[in-house]
Structures are given as C-alpha cells and as structure tokens.
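For reference, the structure I am asking about is given below.
A single protein chain has been omitted from the complex, and every remaining protein chain is retained in its original position.
So, chain A:
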C-alpha cells in the first residue's frame, strides 16, 4: 500500500508540476529556467506579463469569443441533443434504428478528414468565414452527448411515461416536465463534457477566423506563440500568462464539478 501511495504521489507531481510552473512562469519578471527558478524569489514576481499579453491580443475580447463559441455549442447540443436522445430512447418511430446506427457510425469518422471539405463548404460556398455561426456549425450537436442523454433517458421507468401519456400529455410536454427534471444531474454532466471540446478546440476556429477580433483565445494565443512572441521582451512570460487565462476557466469548472466526472457517469456512456 505504501508503495502504491508513493507511486501515485510521484505521478501526481509529474502531472501537476507543469501547471505550477505555468503559473510561476507567468508571474516572473525575468524568465529563469534554472532549477531555482521553480522557487521564485518574491522580488522577481510581477503581473507585467498579463498586461503584456493583454496588450498584444485583447484578452477580454478573445475570452468573449471563446464564450460565444462554447455557449453556442452547448446550447445546440442541449436543445437538439436532448430531443434526439429522448426520441431514440423513448419513442417508437420509423427509422429509429437507422438514426441510431448512423449515430454510432459517425463516431468512427475522424473530424480531420472533414476539415478540408468543411472548410471549402463553409468558407467558400456559404461565406461563413469569420463568423460565429461558421465556427459553431460543425460542432452544433455533439453525438457523444446525444448518446449519453439517450442512456440516461433509457434508465427512467417506462411506467412514468405511460402514465403521463394516459393523462394526455404531449410528447414535448412529457420530455420537458417529466423526463428532463429527472435527468437534470446527467444533463449537467453532458454540459461539462461538451464544454471542454469547443473551449479547447484549436484547428477549426484557427482555419476559419482570420479577423483577430473574432478569434477564440486558443487561436489568438497560438498566433502570438508562432509569430509575435519571438520579438517580445519576455516571450515565455507573456505566453504563460495567456495560457493561465485560457486554462483557468476549464480547470476551475472541472475542480468545482469533479464529482460529476466520476467513473460511473462515464461508464454508462461507454458500455452502450
């Protein structure tokens, strides 16, 4: 047991140290890559890097863009995903099996293969480059979330739905007043799992936003990393300050809601 604990402790150090170092690095006036730099002197600490990166890439604007992108994806996934998940779990209609199999098949198609055709369609044919809609569209409904919602609706007792139907409730009414309130904790899990995707997504918004004031933070930060940073006084400090701002919301949400990510929640989605 002792050995296991020590091994886990060493592992946790390897996993957390970069985050600690990210924070320290973002606060150092002068980058100090030596070992003692990991334990910075109070005199070397400053918030200057944060104003430096804010001057280069308008953090507020980028965060709002990340928020709109993420919010749009979550909204679409919740509204359309719950509808589809409920129908696949609880309603008998023609083509249900087909839709379900389609959903499973889709999970196998790598998004990257679709990058080029989607770029051609969305940017060239629909003219949605540099728009929130173009950013959100490919992620509008998350198939994994649909699958998880379906699993949760399946777990509800069938008598509940029969009773509501006998009372004359419409399917939309049943979904809204009976099913959704019962799976509310599951929906929160769905939201949290969906949040990580668009908040951290890089390739797609990178491709379709050229206008700086529309770019999510991940994109503007990477542009800073690849172009501007070489010329800055303390490039690592500014990059790490931006990294902290980008990482903070996701990490904070995760720590607050970490119980929602427990294994059982995930397993119901995995086992099928």
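Miscellaneous remarks
In this section, contacts are C-beta pairs under 8 Å (C-beta built on N, C-alpha and C of every residue); 3 or more make two chains touch, one makes a residue touch a chain; residues count from 1.
Assume contacts and distances are computed from a predicted model.
A chain of the complex is left out here; the name its UniProt entry carries, from "4Fe-4S dicluster domain-containing protein", "Sugar ABC transporter permease", "Tryptophan synthase alpha chain" or "4Fe-4S ferredoxin SirC", is "Sugar ABC transporter permease". Between the chain not shown and the residues A:140, A:160 or A:191, the one that touches is A:140.
Only one of A:27, A:88, A:135 or A:148 touches the absent chain when the whole complex is considered: A:88. The residue touching the chain not shown here, chosen from A:56, A:78, A:164 or A:243, is A:243. Where chain A meets the omitted chain, the residues involved are 1, 4-5, 7-8, 11-12, 14-16, 18-19, 21-22, 25, 31, 33-35, 37-38, 80-81, 83-84, 86-88, 91-96, 99, 102-103, 106, 108-121, 124-125, 127, 137-138, 140-141, 143, 146, 170-172, 196, 199-200, 202-203, 207, 218, 221-222, 225-226, 236, 239-240, 242-244, 246-247, 250-251, 253-255, 258, 261, 263-264, 266-267, 270.
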